[in-house]
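Got a structure for you, questions after.
One protein chain omitted, others in place.
Residue numbering begins at 1 within each chain, and the chains themselves are lettered A and B in the order written.
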Amino acid sequence: MTDAILHLVQQSPTASSALRDCLAVAGPADSIVLMHDGVYAAMEKPSAHTCYALQSDLEERGLQGRTDPAVTLIDYSGLVELCDQHRHNLSWF
Amino acid sequence: MKYSLLVLGSPQSTPAVRSALRFAEAAVASGHELFRVFFFHDAVTTGNGYTVTPQDQESLPQAWQTFGQAHNVDMVLCISSALRRGVVNTRESDRYKLQGANALEGFDLSGLGQWVEAMLVSDRIVTFGG
């Protein structure tokens, strides 16, 4: 378990300030999960943080095969596992 | 681990309620205990039994009800959010002299204290926003 924070970004990077606001305060050891419209940010890895994206949300939006290879694709069990590993997760919406 | 979920977004117009369900299913499948799901803000309409979903789409009120019963999950609709949005059980319907009750069986109407308790007893809390 780590004190680093898991950030769940749930809004589009262009329509909302959620991703920008998250990145402004995230620590270097924190990780980012892109989900819901947040997956649009997976086209180009948004920061140096470890970055994950929810595959089903990507597929729903037609982004499969178009995302930055540096973004790791996960399913919901992968998301649960990440939550297990982090003492705190924060949602950005 | 013990999980509780705070769900905020509307089931009709945001992915929050469906996403929370997929997360809940995965958490239970991974052997975790889901202590409580607290529906707050627009998410309380998940407990509206008068919702009619087109046949080619998943009915989230029914899907949550089935999931909750199968896994014995405590599902709470925030009472002040629910009353504002017209989701009431028989008790509230009688109290406010409304025409009838529409809250689905399996969903309780209760106060924010239920969420505070869930935060205190759970190892992890996850929020599904709008």
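In the analysis below, a residue touches a chain if its C-beta (ideal position, glycine included) is under 8 Å from a C-beta of that chain, and two chains touch if they have at least 3 such contacts.
One rule holds in what follows: contacts and distances are computed from a predicted model.
Asks: Which of the following is the UniProt-recorded protein name of the chain this complex doesn't show: "ABC transporter ATP-binding protein", "NADH-quinone oxidoreductase subunit J", "Phosphate transport system permease protein" or "tRNA 2-thiouridine synthesizing protein C"?
Replies: The record names the chain that does not appear here as "tRNA 2-thiouridine synthesizing protein C".
Asks: Using the whole complex, pick out the displayed chains that touch the missing one.
Replies: A, B
Asks: Taking the entire complex into account, which one of B:Ala16, B:Val37, B:Ala82 or B:Ile125 touches the absent chain?
Replies: B:Ile125
Asks: Which residue, B:Glu33, B:Glu92 or B:Glu117, contacts the hidden chain when the whole complex is considered?
Replies: B:Glu117
Asks: Residues of subunit B in contact with the chain that isn't shown?
Replies: These residues touch the chain not displayed: 6, 8, 40-41, 80-81, 111-113, 115-117, 119-120, 125, 127, 129-130.
Asks: What does the interface between subunit A and the hidden chain look like in terms of residue numbers?
Replies: Interface residues of subunit A facing the absent chain: 3-5, 17, 21, 24-27, 29-30, 87-88, 90-92.
The rule is short, and it goes like this: only the chains that are shown with their structure count from here on.
Asks: Starting from the mean Cα coordinates of subunit A and subunit B, work out the distance between those two points in Å.
Replies: Between these chains, centre-to-centre, one finds 24 Å.
Asks: State the interface residues of subunit A toward subunit B in the complex, per the touch definition above.
Replies: Against subunit B, subunit A makes touches at 8, 10-11, 35-36, 56-57, 75-77, 79-81, 83-84, 89, 91-93.
Asks: Which residues, counting only subunit B, touch subunit A once they are in their complex?
Replies: So the residues of subunit B in touch with subunit A come to 1, 3, 8-9, 14-16, 19, 22-23, 25-27, 29-30, 32, 124, 126-130.
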